[in-house]
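What follows is a set of notes on a single structure, which appears directly below.
One chain of protein is taken out of this complex; the other chains stay put.
To keep things simple, chains are lettered A and B as they appear, and every chain counts its residues starting from 1.
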Amino acid sequence: MILPLLEVRGLKTVFHDLAGAWPAVDGVDLIVHPGEIVGLVGESGSGKSVTGFSLVQLIDAPGEIVSGDVLFKGEDLRRAPEERLRALRGDRIAMIFQDPLMTLNPVLTIGEQMGEAILEHRPCGRQEAMAEASRALSRVGISSPEARLKQYPHEFSGGMRQRVAIATALLNKPDLIIADEPTTALDVTIQSQILFEVQKLSRETGTAVLWITHDLAVVAELADRVAVMYAGRIVETGTVDDVLDRPRHPYTLGLLGSSATTVAPGERLKQINGAAPSIDARPSGCPFRPRCERTLPVCAETDPLPQVTCTGQSYRCHNPVPEGHAL
Amino acid sequence: MTAYILQRLIQSILVLLAVSVVVFLAVYGIGDPIELLVPPQVSAAERTAMIQRLGLDLPVWQQYLSFLGNALKGDLGHSFVHGVPAVDLILARLPATFELVLLAMGLAAVIGIPLGLLAGLNPESRPSRAIMAGTILGFSLPSFWKGMMLILLFSVFLGWLPTAGRGETVSVFGIPTSLLTLDGLKHLALPALNLAIPNMALMIRLVAAGTTEAISQDYVKYARAKGVRRKRIVGRHVLRNILIPVVTVAGMEFGSLVAFSTITETVFAWPGMGKLLIDSVYQLDRPVVVAYVMLATLLFVAVNFLVDILYAALDPRVKLTGEMA
Partner (left out) sequence: MNPSRTATSAVAADADTALRQKVLRRIRSRPTTRGAVILLGILLLLALLAPFIAPQNPHDLASLSVMDNRLEPGSQGMTGITYWLGTDAQGRDMLSAILYGLRTSLLVGLTSTAGALAVGILAGLTAAQFGGAVDAVIMRIVDFMLGFPSILIALVLLASIGRGVDKVIVAIILVQWAQYARLMRAAALVERRKEYIEAAVNFGLPTRHIMLAHLLPNSIGSVLVVSTISIAGAITLEATLSFLGVGVPVTQPSLGLLIANGFEFLLSGEYWIAAFPGIALVLLIMSLNLVGERLRRSFNVRG
C-alpha cells in the first residue's frame, strides 16, 4: 500500500461565540493519495470549506481547530510551526478559492500576485519568476500572457481570473491542490472547460486535487474518489463509481436524486426533506435523522460509526440503503 | 482623461467665482464699504478722492466686475497697514507656512501610519487600545492650548526648545527655509508637532480602520494560502490598499492644516500667512483678509484637484473619464 499524501484523522474545528463553541467540522477522517482527485461534496453549511482551510491551518478567530491530526506526507501539520506551514502553503499545498472576484488583490498587478507565489518560496530573480508566471498563464489557455501580467484583476473576466488562480496554484508544482468550489461562480461552459483543464493538468503534473463542491455532477465528471460531508462529518466515502452508482447512505441517495444529471429525462427531481441543521441546532444521535426516510429508534440514541465494505466504501448509517437499490 | 481634467477645471473655476462673489458681498456689500476700505484717519478730501479712485460710487455689479478684473490680474488691493499689495505681503509669508504644514504632514504620516498599522493588526491588544485612546486625546486637545502646554513643557520647564519665532533660515532657490539649519529646526519642532498631532490621530484612525478591514478580506487569506510572508502581506497587500484613502484624506486635510496653522502660528509667533491673517484681523487690514481668503481658496481648489488626479493614479480601478467611477 502506498503512503497517503494527506491523512486526516478526527479533525474538529469549532467557531466560538457568546453562547459557546459550535463545531463546523466535527471529527472528519479523510485520505488523499498522491496524484488522485478527491471530491468533497456537501450542502452549504456542511463544513466542507472549513475542512479545506483547516487542512492548511488557515483558521482565524473566532474559529479554532480543537482536535485531530492532519498528516501531510507523514508530517503533522497541526503541530507544525507557523513558518513551516507558510513554507508549505502555496508551495507543496496550493489553494484555489471560491470567488475569483474577491481573492485577487484589486490594486496589485496579476504579475506581482503570481510572482510572489514563486518568490516567497524559491530564490530566483524577478524576471525568471515573470517568465514562469507567463508560461503558467499560457498553460491555462490565456493568450498574450506577458501583456496580461501587467494588468490588474478588474481587467479580467471571472473565468479568466479563476484561470489565473489555477495557473498560480500550479506555479510551484505542488503535491496537493485544495480547490474550494472554484467553478461555482462561473457559467456552465467555462466551468466544464476548467474542469477538463484541471483534470489534464493533474494527470500531467501528478498533482493530487481535493475538489470541494456542492455539485455531484462535477464530482462525477472529475474525481477518482468522493467523500460526502453532512453536518461537519464525512457520512460516506469511496470511489466515484461505488458511491455514485451504489450509495449506501440515505443522504448520498437523496443528493443523487436531487441532482439533475442522474435523473432520466421526463422524470421528476426528488428533494431531501427539510434543510441541513444549522450549526447550533444539530440533533442528538445521527445528525441526518430529522430528514431521513429510513430512521430507526437507534438513530436518535447513538451517532453511527463508519462501516467499511470490501471495496473500501465507507458509510455512517444504522440502516444503510441496501446494495443493488435502484436509483 | 482630458475630458475629466477639463471638467474638474471648470468646477474649480466655478468654486473660485462663487467665493469671489461671497467675499465681495461680505466685504463690499454688507456694511459701509467706505468705512471698511478707507482708513479712518484720512481727511474728508482724501476720502472723496479715494472713493472715486476705488470706484465706490459705481453700481455694485460694476464694482464686482472691476474687483474680479483686478483679481485676475493678481491685484487684490493694498494693505492699509503696510501700504504694499496684499498679495505680495501674503506670498512673502507663504514659505514659512508651507514648511510648517509640510513638516506636520510628514510627521503625521511617518508616525501615524506605523501606529495605525499596529493598532489595526491587533485591535484587541493592550498597545492598540492605548494607541486608539491616544487618538481621542489627539482629537480632543484644542490646538491652541496644546501648543501652550508644549511651550510650558519643552521651553519653560525643560528649556530644550525656543518658545517662539522662526530662527535662522537659509535661502534655497531664493526661498527662505528653516529646514536646513539646526536653529531653524529647533524653532520648527514644536509648532510642527502641535499642528501634526490631530492629523496624526486622524491618520492612525484611518490606517487602523483600513487595516482591520483589509486583513479580513479574501485577498489577504488567499495571499496567506500562497505562503506569502506576513511582512509582505502587511507591507504590500494591505498597505497598498490603505494608501488610497490615506493619500486622499491627507490631501484633503492639507486645507485644514493651512487653516489651523493660523492658530499654531499665533501661539508660536511663527511668521507665516496665518499669523499675518490674525494680525490683519486685529488691525482691521481688510484687503489683506480678502486677499488671504481668495488665495487660500485658490490653494484648496488646486490641492483638491491634484488629489483627485493622484487618487486615479493610485487606484487602478478608477478610470479618468468624464464621470466618476
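What we mean here is this: a contact is a pair of C-beta atoms (placed from the backbone, for glycine too) under 8 Å apart; a residue touches a chain by one contact, two chains touch by 3 or more.
This structure is a prediction, so every number in the text was calculated from the model and none was measured.
If you put the hidden chain back, the residue from B:A18, B:L65 or B:V84 that touches it is B:A18. Checked against the hidden chain, the listed residues B:G69, B:P114, B:P127 or B:P142 yield one contact partner: B:P142. Checked against the full complex, the candidates B:T48, B:T163 or B:Q217 give a single residue touching the omitted chain, namely B:T163. Residue positions on chain B in contact with the hidden chain: 15, 18, 26-27, 30-31, 36, 124, 133, 136-137, 139-145, 148-149, 151-152, 155-156, 163, 255-256, 258-260, 262-263, 266-267, 277-278, 281-282, 286, 289, 293, 296-297, 300, 304, in rising order.
Criterion: only the chains that are shown with their structure count from here on.
Chain A and chain B have centres, each the mean of its CA atoms, that are 54 Å apart. Those residues of chain B whose C-beta lies close enough to touch chain A in the complex are 217-219, 221-229, 232, 236-237, 240-241, 244, 314-317. Those residues of chain A whose C-beta lies close enough to touch chain B in the complex are 56, 58, 86-91, 94-95, 97, 99, 102-108, 112-113, 116-117, 120-121, 152, 154, 168.
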